[in-house]
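The complex appears here minus one protein chain, its other protein chains still in place.
Up next, chain A:
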Amino acid sequence: MMSKLVSSSTVVKVGIADLNVTKAPNKIRTSGLGSCVGAVIYDERKQVAGLAHVLLPDSKLARQDNFNHYKYADTAIPILVDQLVDLGARRNLLKAKVAGGAQMFQFSSGTDLMRIGPRNVEAVLEKLEQLSIPVLASDVGGHAGRTIEFDIQTSQLKIRTVNKGEAFI
């Protein structure tokens, strides 16, 4: 009988205002981050990682009764940490890598919402600091969309943009 020598690794996809966790050899990915921030949190030794695709900074902005907690930085990050711990990660050894928070259009004036990218970045970093999770690398701001993919085995975050190709942080 043939044995399954090739270990099957899949890429776990995370949508907008969504989050997910997985283990090596899987990778985890989210596409087309603009003002949104992709926060990757991982335990290197346990080979467990999660990714949140944060749309807005603060759940106090919500004008819904039953809002999606994955949508906001302040609510998504703690849920992501809990899910990682459930999957075997150790809370005090978690690290993070962060990307996104661009400003896609150069608005000359406008509401705060139009400058949401930097506010998302700030909110994510603040929450990570509160939870004592060190941010080892980040690629934030600017004016370009990003697709990011985290390789749990190497702890490398691949960042693809339309004009600059691929980079790793």
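In the analysis below, contacts are C-beta pairs under 8 Å (C-beta built on N, C-alpha and C of every residue); 3 or more make two chains touch, one makes a residue touch a chain; residues count from 1.
By definition in this document, contacts and distances are computed from a predicted model.
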Protein that the absent chain corresponds to, by UniProt name, given "Sugar ABC transporter permease", "Chemotaxis protein CheY", "Hydrogenase" or "Thiazole synthase": "Chemotaxis protein CheY"
Given A:S35, A:T75, A:S138 or A:S155, the one touching the chain that is not displayed: A:S35
Interface residues of chain A (partner: the chain not displayed): 15-18, 31-36, 55-56, 61-64, 67-68, 71, 102, 104-108, 110, 113-114, 116, 143-147, 162
